[in-house]
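Of the protein chains in this complex, all but one are displayed in their positions.
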Amino acid sequence: MVTSNRPVPTIMTTAVRIFELSLGQMLWSRRSVFLAFIAAAPVALAGLIRFATFAEPRLLPQINGERLDGTALFGLMIWLLYVRFIVPVLGMFYGTSLVADEVDDKTITYLFVRPIPRGAVLIGKYLAYFVCTALLILPSVVLVYFLLVPIGGGSIGRSFPLLAVDLGVLAAGIGSYGALFAWVGARLKRPLVVGLVFVFGWEPGVLLFPGYLKRATVAYYLQGLVPHTMPQEGGVNILFQVFQEVPPVPLSLAALAGVTLVGVWLAARATETREYVLEQ
Amino acid sequence: MVIAADHVSKWYGQVIGLNDVTLEVSPGITGLLGPNGAGKSTFMKLITGQLKPSKGTIRVLGEPIWRNPALYYRIGFCPEQDAFYERMTGLEWVSALVRLNGVSGESAMALARQAIEMVDLADAAGKKIGAYSKGMRQRIKMAQALAHEPELLILDEPLAGMDPLARRRTIRMIKDWGRSGRSVIVSSHILHEIESMTSNILLINQGRILAEGNVHQIRDLIDEHPHTVHVKADETRALARALLADADVLSLKFESGALVVQTGRPDAFYSRLTAIAASGEFGAIHEVTSPDDNLQAVFKYLVK
Partner (left out) sequence: MPIHDQGYRRYGGERAAHGRAWAVIAFAGIRTMLRKRSFLGLLLVAWAPFFVRAVQIYAAANVPQASFLAPTPEMFRDFLAQQSSFVFFIAVYAGSGLIASDRRANALQIYLSKPLSRVEYVFGKLAVLLAFLLLVTWVPAIVLLIVQIVFTGDVSFFVDNIFLFPAITVSAFVQTIAISATMLALSSLSKSSRYVGILYAGVIFFSQAMYGVLYQVTRDSSWAWVSFNANISQVNAFIFRMRPTYETPWPVSLAVLTIVVALSAVILERRVRGVEVVA
């Protein structure tokens, strides 16, 4: 018989157990079809571009007299697809539902009547989200890299450090967006609306203008880590480029780490104190 | 005391779930009884620490339950809702939950197997829960509640969806559990289920506790409802004439071969009836029963 004098396991021990329980469910759930599609679409697009430029090399546009090469294309995909869309959307998708899914499915009861800290449930699920998302997205990035970089004579070996940095940036993005939305999901009743406004309204809007407001975004700090310079043309874009402020790398790393740790801590705290009333 | 609630109230916005409840639950099997919407689930959620009281305090096994995860080593809870990780097998699910009770992998498997055998699901342990019938799902829920051998078992509608055989086995298991020194709190709105398990009840309605304790004691205390006694005798009319002389007999009715008496003082009435039967003055008295000395009557009288 299990005695009651035992101390409660530590948060990390419990989190690991919850992680083991949740990872399989997340990876093999139907929702991962959505994740797989999101991961596959850029690969398909990259394949299409590779095929098209192979058939018609002049397809690639010129900017300021220079034709775009594969490395620039790869940077474009990283920025436009992965950093500005895929990573935030997946962070919102999974982050807001870490505990909410268990509440909707009414399985949260089984976890909350165990001798484990409630916050560990959230942390374990967050770890499962991170691993699940990274396992699907990062290989997709690698495939896109191998498809695009050789275009226009680019070297896979020479550009490899860029890939490594990009993978790190995306992992940092997955971690920080996930943590932020984990907190939003744990605190608010309607986290989806807030998430959508933040990702598709606040971040794109605020990043365009000078000032301090952009520091209240995750994309600003991710921008500081992205190694690619975006090709710019046109008066308006150049003007924006003048105003665009890119934070230094150490600040970006510190901010993203802060967002991740604080987000997860706040989310865990919210889970500890909140009452979950299940629908009858 | 297993549960001690002190002026506990719980409201959800404008709706009161539990209204100023003060009670103590002793060790043993206790039935929590009430109609739908009475507050049973709210009370269950409060004593399992899923909700915090809006007012008052709740102590379970001598300790506050809210945000006290260590207490769950000693508590097992079988919730009402039909919710599982459907893709897992019964054994995987129960052992995963036992592992969360701080038990290592091998031991967790062993405890899970033991619990699954106890609920007669050993044959289906390797099947996915999604393929289980309603009764099997109910039993696997019971298994996860008792796998870690808790001191206190809290069961919310444990017999829902079970077939009659499974019901009997589960009732027997609950009674065995109570006899082994553990405490069980069972909630239900089905009176005869509770009656078959225990005579110790907690009657709740509209967020208030109407009565607690032994069902027969409660019945005795319900003064405004006279007791009905059913007497089968050879000479019912002569017996009726004799009983009518007694001021405690409030009314008499004849049924085929029997007399139905309403009395305000059942103890005195039974004594007199025993004396009459012994004397044989009015022929043989074949049977004496009280159709309303039971939970149904208590429930009917208290829950208006």
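All chains are identified by letter, namely A and B, in their written order; residue positions are counted from 1 within each chain.
Here is the rule we use: contacts are C-beta pairs under 8 Å (C-beta built on N, C-alpha and C of every residue); 3 or more make two chains touch, one makes a residue touch a chain.
What you see is a predicted model, and the numbers here were worked out from it, not measured in a lab.
S.K.: According to the contact rule at the top, which chains on display are touched by the left-out chain?
M.R.: Within the full complex, the chain left out of view touches A.
S.K.: Determine which one of A:45, A:142 or A:207 touches the chain that has been left out.
M.R.: Answering carefully, the residue with contact to the hidden chain is A:45.
S.K.: Looking at the full complex, which residue from A:36, A:193 or A:213 touches the chain that isn't shown here?
M.R.: For the chain that is not drawn, the touching residue is A:193.
S.K.: List the residues of chain A that touch the chain left out of this view.
M.R.: Residues touching the hidden chain, for chain A, are 30-31, 34, 38, 41, 45, 49, 59-61, 68, 73, 76-77, 80-81, 84-85, 89, 92-93, 96-97, 100-101, 104, 190-193, 196, 200-201, 231.
By our rule, only the chains that are shown with their structure count from here on.
S.K.: State the interface residues of chain A toward chain B in the complex, per the touch definition above.
M.R.: 1-4, 6-9, 14, 17-18, 21, 25, 28, 105-107, 109-118, 272-273, 275-278, 280
S.K.: Once bound in the complex, which stretches of chain B touch chain A?
M.R.: Those residues of chain B that touch chain A are 12, 41, 48-52, 61, 67, 69-75, 77, 79, 81, 83-85, 87, 96-97, 99-103, 144, 148-149, 151.
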